[in-house]
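Missing here is one protein chain; the remaining ones are kept as they sit in the complex.
This part shows chain A:
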């Protein structure tokens, strides 16, 4: 196995996991029911573990998480989107975990530094995807309101999904093949939920290269401010 760390790729995947973990953590104390709060926190902790491993390949994990400016983050714009209502959170999780499961599946079989992490994480992510799929089925096939909200969330986040399949320097994955597998998976779930696959482009006109190039959407700055303020206010503090 090669031990060369492709830093851009490690940052990209690490930032995806870190940012989504933080977003999911925002549900703590606010989830619709206690059981779901624990479920979302579990997923967030799985992602945080992945982020720690990936960022540590590049440098000091705390410095990278808490002291970088917005433009230095390489996560896709999908994961930084606000939680919105519960349907938005589930739609974001469905889109992302379906992608992440396929991605880690490929990385686990690769001859790279990512293989050991991916082999472990792919099982975690399979559960995240299962969780999101079950909720998509129930919201899509639930009440008129849950159906309307799920449709709206899937449509609203669709424009951020194209970025998932763009090439990342140092990441040995076949983007177009990944997209095909992803689309099949999403189509299957939405059919079972009685929901239509969103139409329209998978990119925003103003994406400008997207999160992998450090271009982020407006809500991300506020999220970072909240995530980083404690560390920046008390440098070097420990529990």
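Definition applied: a contact is a pair of C-beta atoms (placed from the backbone, for glycine too) under 8 Å apart; a residue touches a chain by one contact, two chains touch by 3 or more; residues count from 1.
The rule we apply is simple: contacts and distances are computed from a predicted model.
**Student:** Between "ABC transporter-binding protein", "Phenylacetate-CoA oxygenase subunit PaaB", "CcmD family protein" or "Sarcosine oxidase subunit alpha", which matches the UniProt record of the unshown chain?
**Tutor:** "Phenylacetate-CoA oxygenase subunit PaaB"
**Student:** Check each of A:22, A:74, A:131 or A:159 against the chain that is not shown and name the one that touches it.
**Tutor:** Selected residue, touching the omitted chain: A:131.
**Student:** Could you tell which one of A:32, A:59, A:116 or A:194 touches the chain left off the display?
**Tutor:** Only one listed residue reaches the unshown chain, and that is A:32.
**Student:** Contacts of chain A with the missing chain: which residues?
**Tutor:** With respect to the unshown chain, the touching residues of chain A are 32-36, 38-39, 42, 130-131, 134, 138.
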